[in-house]
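Once you've had a glance at the structure underneath, I'll fire off some questions.
Left out: one protein chain. Kept in place: all the others.
For clarity, chains are labelled A and B in written order, and residue numbers in each chain start from 1.
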Amino acid sequence: MKGTTVCITGAGIVSAIGFGKEETLQALRQGRSGIAPIRYLETTHADEFPSGEVKADTPSLRRRLGMQDGNRTTLLGILAIQEALQQAGITDTRTVSLLSGTTVGGMEETEQHYAEALKHPGTTISIRTHHCGATTDAMAAFFGGFRHTATLSTACSSAANAILRAAEMIQSGRTDICIAGGSECLSKFHLNGFNSLMILDRRPCRPFDAGRAGLNLGEGAGFLVLESEVSARRRKAAVLGWLNGYGNACDAFHQTASSPEGEGAFLAMRQALEMAGLTPADIDYINAHGTGTPNNDASESRAVLRLFGGNYPPISSTKAFTGHTTSASGGIEAVICLLALQEQFLPQNLHFSEPMEGGLLPVQDQQPKRPVRHVLCNAFAFGGNDTSLLLSNQPV
Amino acid sequence: MKKTYYNSIDMDTFKQELKAEIIRVLNLDGMQPDDINDAEPLFGEGLGLDSIDALELIVLLEKNYGIKLEKPEDGKAVFQSVNVLADYITRNRKK
Partner (left out) sequence: MKQPVYITAASAISIQEPLSESWMQHPVVPQGGAAYAREPDYTPFVKPLEARRMGKLLKRATATAQTVLRQTGIARPEAILTGTGHGCVQNTLTFLNDLCQGGEQMLKPTCFMQSTHNTIGSLTGIQTGSHGYNSTYAHGGTSFECALMNAWDLLQLGRVHNALVSAHDELTDDYYPMLQASGYADGRMTCPTTEASVSCMLQTAAEGPVLLQGVDVLYRPAPEQLLQALDALLEEAGLQRTQVDALLTGANGSGTDRAYDPLTHALPQCELLTYKHLFGESFSAGALGCYVAQACLRHDLLPACLRRGGEDRQPAPRHWLVANCFDGTDYSLILLSKCCDY
């Protein structure tokens, strides 16, 4: 990559398949999905739409962190950030920047307060902890402070854009260390929103399958500690991987639908390769956005085939494990990619049985046929905010 | 109560009502029911509606007439034109 080399010195994750990297890795290797009937969110759709909830209620998340309050998005974010900082050996965050991606923010708490206020006419709810920035700053406050905080909100590519932005900040010399990713909890608001778009599957989702019928929502958080190589060396921090390239492009097609040719996705992946100075043949694995909706998987398949041709690398969506964790997905899946690089395995694409017409054959066998050195992590969003990250176990 | 239309005058009145509803829920500012041709395609080249409008019309069908479409693709056949839609509603309405 031209300019400053950006490496990864810490990673943290929480999702439906576990707290922390160790539990996540076990679930991935054992093929154990976290998708189940909804148990923690209060909704009339609990048994209708299987989802990937983090297996703990909000009070117990607070207890885990020794906190009195804090909404679910904030708490999940803190858990992942804590794990990432600990691994990176960072105790003082005052010179570090925090970039978090979210769209739901505090909505899950707000929708409860709003419903309560409706029962008592004349009362007004506070939105102090509701807006996206408030959740990021609440995470920052838990750790005692950061130099800079920012909240990226590009729907389902929010965390991926936070990670991308961290690399830009390091390369432009603004900061040496950035913790970036995203956090999102399940809310009635977006569960019903996705239902209004008629893209939720009533069965466990089947990404890239001919019979796919939509997505399952999930929740969680995933964060990476990104650092200039010079800083990591100076701190004698162990380097876990490199962010060798990234691309951000806009599909510029429709507010919710992806273009048939997957233009935004194609451009984002191509940019990431170009930045890293790699060719399509160098990519050993793609963690697809792969939501399981008819539209996304068709469009993404087309983009992959355009860029890689018929000889495309192993590709899978891990959303049948975690559910679609929306704004957090880019963070969660970047951590999964890092695990794949470190442990040399290919996360499998659960529930696949039949390829779609002109579609891709996703990973069924975890054992890679060649070393996993360079992987692409895709995160696409409503409005065509498409981002692709290129992670490696070596610099380029 | 299920309504059925036995003559074309009732059906024409219903189509006018339906067009007014389409204009309202899709927020087609400045349009009048008469601006929509009954036989003209609602989507694509005709009125120029898209997939999100189709979802809004699915909500309209359920709210006003108790008709529930399970898959967005089901809308394609139903929303061909005002004529097709009016006929479909008349035959399937639950309220």
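Throughout what follows, a residue touches a chain if its C-beta (ideal position, glycine included) is under 8 Å from a C-beta of that chain, and two chains touch if they have at least 3 such contacts.
All of these numbers come straight from a predicted model, not from anything done at the bench.
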{"item": "Touch criterion as defined above, residue of A:Arg165, A:Arg302 or A:His324 at the omitted chain", "value": "A:Arg165"}
{"item": "Given A:Ala36, A:Leu65 or A:Ile127, the one touching the chain that is not displayed", "value": "A:Ile127"}
{"item": "Residue among A:Arg29, A:Lys55, A:Lys188 or A:Arg235 that touches the chain left out of view", "value": "A:Lys188"}
{"item": "Full-complex contact with the absent chain, from A:Leu197, A:Val239 or A:Met356", "value": "A:Leu197"}
{"item": "Residues belonging to chain B that touch the chain removed from view", "value": "26-31, 48, 52-53, 55-56, 59, 62-63"}
{"item": "Where the missing chain touches chain A, by residue", "value": "3, 43-45, 98, 102-103, 105, 110-111, 114-115, 118, 124-128, 131-134, 136-137, 140, 145-155, 161, 165, 168-169, 171-172, 174, 188-197, 248-256, 263-264, 267, 381-385"}
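Just so it is clear, only the chains that are shown with their structure count from here on.
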{"item": "Chain A-chain B separation of Cα centroids, rounded to whole Å", "value": "39"}
{"item": "Footprint of chain A on chain B - complex, ascending", "value": "50-52, 55, 58-59, 71-72"}
{"item": "For the chain A and chain B complex, residues of the former touching the latter", "value": "196-198, 254-257"}
